[in-house]
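Let's look at chain A:
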Amino acid sequence: MLVAASLLMTYLACGQLALAYARHHRAAFGRPPSKARARRMRIAGGVLLVVSPIPWIIESGFGVGFTTWLWYALPCVAVALVALLAFAPRAAARLALVPVPRP
Partner candidate 1 sequence: MDAASRSAAVEEAVDIGLRVVASIFGGYALTYALTAAASVLLHRGGLDRVDSALVSTNLAILIYPAVMIWAFAARRGWFVLAALIAATAGLGLVAWLLPR
Partner candidate 2 sequence: MKKTFTLSMTFLHTWGGLVMGWLLFGVLLTGSIAVFQDEINLWAVPEIRTGLNPDRATTLQLGVDHLNAQAPDARMWRIDLPRDRDPQLIVAWTTPQGKTTSHTLDPVSGGVIERKTQAGAFYLAYHYMLGIDRNENLAGFMIVGLSGIFMIAACVSGIVIHKRIFKDLFLFRPNASGQRAWLDMHNVLGVLPLPFHLMMAYTGIVILYWIYIPAAVQTLYAGDSVPFRAEAIALEYRGLKAPAGEPAAMLPLPQLMRAAETSMGADKTAYIYVRDPNRGNAVFDAYRDRDDRVTQQVEQVALDGVTGAVLRIRDDSAISRVQSYIAALHFVEWGGAAVRWAYGLAGMASTGMVAAGLVVFTEKRRRKAGGDAAWLTWVDKINVAAVAGISVACVALLWAERLTPVFPERAQIPVLAFYWTWAAMALHAALRPPRKAWGEQFVLAGLLCLGAPLLGGQGWRHLAALDGVRMGMDATLIGTGLLCLAGVWILHRRARAGPCQPEAAEVEDAVEALRCLSPPAC
């Protein structure tokens, strides 16, 4: 379903953005990200964020799709990510498809 695709992409985006932070990267992988990796993750997260409402817009039209994604779905997904990050940072990272950094 297109709505599910939007939600998943939003999660991936937030995951990339969150794990670019040293604190959360350390919690998931044991060490902070290099500057280059952090920048890659932020860019990936930003792009994903911009693209994620598109499936919903295709499903429900721009008015309903974008409005719902922006105002209601995005905050919910972000809060859900925080919960996951707090209790199971590695799982949160894996779900966000963030690859384990090379040693």
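Operating definition for what follows: contacts are C-beta pairs under 8 Å (C-beta built on N, C-alpha and C of every residue); 3 or more make two chains touch, one makes a residue touch a chain; residues count from 1.
Basis for inclusion: all candidates are chains of the complex that A comes from, given by their letters.
Please read these numbers as outputs of a predicted model, since none were measured by experiment.
*Asks:* Only one of these touches chain A in the complex, so go through 1 or 2 and give me its number.
*Replies:* Here, the candidate touching chain A is 2.
*Asks:* Show me the residue ranges of chain A that touch candidate 2 in the complex, using the header's touch definition.
*Replies:* Spelled out, the residues of chain A in touch with candidate 2 are 3, 14, 17-18, 21, 23-24, 60-61, 63-64, 67-68, 70-73, 75-76, 78-79, 81-83, 85-87.
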